[in-house]
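A single protein chain has been omitted from the complex, and every remaining protein chain is retained in its original position.
As written, the chains take the letters A, B and C, and residue 1 is the first residue of each chain.
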Amino acid sequence: MAEKKKLRIGLVGTGLMGRTHANGYNRIHNFFPDLEFEPELVAVCSRNEEKVKAFAEQWNFASYETDWRKLIARDDIDAIDVCTPNDSHAEISIAAAEAGKMVLCEKPLSRTIEEGQKMVDAAEKAGVKTTVWYNYRRIPAVTLAKNIIDSGKLGKIFHYRGNFLQDWTINADLPQGGEGLWRMDANAAGSGVTGDLLAHCIDSAMWLNGGIKDVSAVTETFVKERMHQLTGKVEPVKIDDACLFHCHFENGSLGLFEATRYARGHKALKTFEINGENASIRWDLHDLNRLEFFDHADDSKLRGWRSIHVTDGDHPYIDKWWIPGCGIGWEHSFVHQVADFLKSLEDDSDCSPTFKEALQTQKVCEAIIESATERKWVDTGVDGQFV
Amino acid sequence: MAEKKKLRIGLVGTGLMGRTHANGYNRIHNFFPDLEFEPELVAVCSRNEEKVKAFAEQWNFASYETDWRKLIARDDIDAIDVCTPNDSHAEISIAAAEAGKMVLCEKPLSRTIEEGQKMVDAAEKAGVKTTVWYNYRRIPAVTLAKNIIDSGKLGKIFHYRGNFLQDWTINADLPQGGEGLWRMDANAAGSGVTGDLLAHCIDSAMWLNGGIKDVSAVTETFVKERMHQLTGKVEPVKIDDACLFHCHFENGSLGLFEATRYARGHKALKTFEINGENASIRWDLHDLNRLEFFDHADDSKLRGWRSIHVTDGDHPYIDKWWIPGCGIGWEHSFVHQVADFLKSLEDDSDCSPTFKEALQTQKVCEAIIESATERKWVDTGVDGQFV
Amino acid sequence: MAEKKKLRIGLVGTGLMGRTHANGYNRIHNFFPDLEFEPELVAVCSRNEEKVKAFAEQWNFASYETDWRKLIARDDIDAIDVCTPNDSHAEISIAAAEAGKMVLCEKPLSRTIEEGQKMVDAAEKAGVKTTVWYNYRRIPAVTLAKNIIDSGKLGKIFHYRGNFLQDWTINADLPQGGEGLWRMDANAAGSGVTGDLLAHCIDSAMWLNGGIKDVSAVTETFVKERMHQLTGKVEPVKIDDACLFHCHFENGSLGLFEATRYARGHKALKTFEINGENASIRWDLHDLNRLEFFDHADDSKLRGWRSIHVTDGDHPYIDKWWIPGCGIGWEHSFVHQVADFLKSLEDDSDCSPTFKEALQTQKVCEAIIESATERKWVDTGVDGQFV
Partner (left out) sequence: MAEKKKLRIGLVGTGLMGRTHANGYNRIHNFFPDLEFEPELVAVCSRNEEKVKAFAEQWNFASYETDWRKLIARDDIDAIDVCTPNDSHAEISIAAAEAGKMVLCEKPLSRTIEEGQKMVDAAEKAGVKTTVWYNYRRIPAVTLAKNIIDSGKLGKIFHYRGNFLQDWTINADLPQGGEGLWRMDANAAGSGVTGDLLAHCIDSAMWLNGGIKDVSAVTETFVKERMHQLTGKVEPVKIDDACLFHCHFENGSLGLFEATRYARGHKALKTFEINGENASIRWDLHDLNRLEFFDHADDSKLRGWRSIHVTDGDHPYIDKWWIPGCGIGWEHSFVHQVADFLKSLEDDSDCSPTFKEALQTQKVCEAIIESATERKWVDTGVDGQFV
């Protein structure tokens, strides 16, 4: 076997997303043996030395750092993977780009358009490769949905719906902020469910159905005050606990979106449905190996929603895994993103979404927050292609 | 509107099945206005005068009797509908046939082949029209299944499965026998779940998949003794609480069947599934308006079980009812059987299953009981066509 | 059996809703024998004599009229049932009330608040009993949902969602207006999916979750021109083909609603879901005998959405029908509404929703249209109790 080219990785952040990315890198050698490149896990970085050391050991990183600036300064690293809370995405990514590193940034790109634009600019100026981990694109059933849509089977599109429903913050005694709970702190997260959950829905939506032109949104904060873990004080909650919006897509279809952490009974119900003139598609994360598909071209008496178990060898990514009927998991979407990033090095292509594309999602998020605050329709300013 | 021809009905039995049949007759005028015939509810019969009088009033019968022999003797009646417990099916049906009446008998035809054969013989000798109320054939989704199978879409058949799972007799304090509970009394019912539930499954199976050649069965009586309502004493339970069997069909496919009243969580889960070389079908009573259909001819990446909501105007019987998506109920299968019986008068055709056809189901039931008792395979002796 | 008191009915309109109501009246005698009152079908009215005569014959009305004014003038009628297109609801209902008749009006109450208010005023002035046929309240699973909510099991409510998705107008060659298609004509219908489909969702929502305070809506007309059946000319389509809105309920929860006739694959997918602090509920019309229920009080490892097959004797209305597991149909909701109206005569209570309550739904509908037209939030002005 020819020696593989290496993509030397420096990972910043050891939380949940650090783990999912680290697993992604660790799986490539076993499951994608035909790629020209393979990741080399050079270093991981986090402020707590004891924890980062343990993480490096557990996930097979050769070394660790406790200061991300040092990580970026190392010349044995090709790419920086940013898995920190949202408030440091911009600073780290920009510094990494300026240091000539490729940047793989966890979603959302940034807290604001302004931050995101700077990230795009820095990457373009430096000419470095970027990607943002909107991992759901790479669940096989979702990729299959994209392929069906791209084939033109749906005809003119009328409706798109996207939800992301959770219930983990209903308990009013749950604190906000600090380790494990920075998503509850507006300073660290930028927003609540909008940046955390809706960003995923919007990325999926624009990838599958094109640009969102304008939005009309409403947000709500159901629990108004929570203990802050960092201050020890009860403080106002500034994130949005729930956000709903409707919109127009460039292609003339109507969109309807909802995200919340107060939907009792739903753990992580990310869903989408798209209704076209000739066919419709729907999917949900709780049954991630299935895609539902309705084809109006079927014999009229025998039409029905098909439940496609997306586990056959001719389904996207599945040839790398097991046998028909034996489903894969959520984690595999991150493995696929690593594989696709490596392939894009081989092909000298983009590993979508790049920073530039992910900035479009940021525009929609910011328009949503403005719309909810101002109680009015807001144009998103989204432009560009979605691939 | 031309005057309708009348089918003058005398109904025997006012239990659950009396009600479902009575409702069937009562609905024809509203929903099947194009039939040449319509039922005229001349008389209903039951031993308890107070009850039968109330039943006649409630269900629009013009008169009542308390002795079925008197009912049969009336010359203003064309057809006798037998809804009594199983132990009187033969006696009443034979007497009715001998009196020149058509006979519509609730399933199962009889307790034994011997009884059933006498019923067939009596009807043939008298030259009277018969039908047995295997109502599930006439649920639109089930009829659609039959149509699909008859179209040849499935190719060679490999497997057939039929279940009927209930849980209403688990409580050991439930008595046996007497009003409302004669199904628990072997004398009245002939058998337990075999005649009550499996008979339905077998009728569906042979209608959909042809004759059953041989069977290997097992039965069980989980609760060995119960208070008998008629004697007031604790007596041995002689019915089968559960019955499982496998079999060969004439067409070479394997059959697998189960019925029980001890399947906690299932109220009346009648199901079937048929697997062919090219396509498969499944159905269950708890979602009676749906038929699931898998077509291997679909594009390989887009194959999946289709959930067909059988509520469109081009689906069987549905043109008589409402609008797409607005499901009908279990009771409608009895209305359809009345309508089909009336149509068969118009066409001078059979309203399947006739006594003769239903006797085939009886043969399978008796073979099952023998197989379970003797712990051996038993040939059914089934012959004849299933239409 | 004591002689029943009669509610003498005059029905106006012989379309789909005329049929569902007529069936409702025809079933009462069989299934609700314990009511003090029973309907007497005195007369039905429609302009086409041939058709109305056939309808009277089919549905057991003793006579017919071709002019609704004559129907109202008859003194052998107690109650007028209005099943005409929306543009005549007000005129007929008001005339009926002024003639001292009770009025049972098909939904939506009216095309506008103004019309609806006049109807309420006329009924109040005349002191006549009213009801509006928001039939979905009386599907047993939906009534069970109401009972669960009223028991307080859900705790504080966070989210309510309601959809009504159809696909029958996608074909651009479908005409608008005239018989069978008046729902496509804004003059006859008042609006498109808002009055036709969303009105049902709003009625369910306010009954289950209380008043809607304000709305932000968007509408779309996907097919801009269609042949008009009455003029024979291609004319602009003025109805809304689709309508989406979000809202605030009085109880602080967020609402999200969508109705469309362009959701390929959905025949009549009316759904709702309500998420509370402690429990959640969801339902859809395509599986109308099921209610899904999630109870956070269940043991944490064993929590899951329960699929309740609402067919047991202790479920709402089910004691009148069959046996566990044997589902009923959409049509039964209309039978239940008749039964409840008759019961309300016996009890001298309201048969909800009365005109006054249904007017609240009209306020929301009108606010929706204004919001969509003006692209802004609109207060609904809803007040009053929902029972």
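Assume a contact is a pair of C-beta atoms (placed from the backbone, for glycine too) under 8 Å apart; a residue touches a chain by one contact, two chains touch by 3 or more.
All of these numbers come straight from a predicted model, not from anything done at the bench.
Counted over the whole complex, the shown chains touched by the missing one are A, B, C. Only one of A:Ile9, A:Leu109, A:Ile328 or A:Ala358 touches the absent chain when the whole complex is considered: A:Ile328. Considering B:Asn60, B:Thr231 or B:Asn278, the position touching the chain not shown turns out to be B:Asn278 (whole complex).
Only one of A:Leu174, A:Leu230 or A:Ala268 touches the absent chain when the whole complex is considered: A:Ala268.
Seen across the whole complex, the unshown chain contacts chain C at 144, 147-148, 290-293, 295, 298, 300-309, 312, 314-315. Of the residues in chain A, those that touch the hidden partner chain are 1, 16, 20, 22-23, 26, 29-30, 33, 54, 57-60, 166, 168, 266-269, 285-289, 309, 311-312, 321-332.
By the touch criterion stated above, the residues of chain B touching the omitted chain are 158-159, 161, 167, 170, 216, 218, 220, 222, 242, 244-246, 248, 252, 254, 256, 258, 260, 262-266, 275-280, 294, 296, 303, 305, 375-377.
We adopt the following convention: only the chains that are shown with their structure count from here on.
Distance from each chain's C-alpha mean to the overall C-alpha mean is smallest for C. If each chain is reduced to the centroid of its CA atoms, chain B and chain C end up 36 Å from each other. In chain A, the residues that reach two or more other chains under the touch definition are 303, 305.
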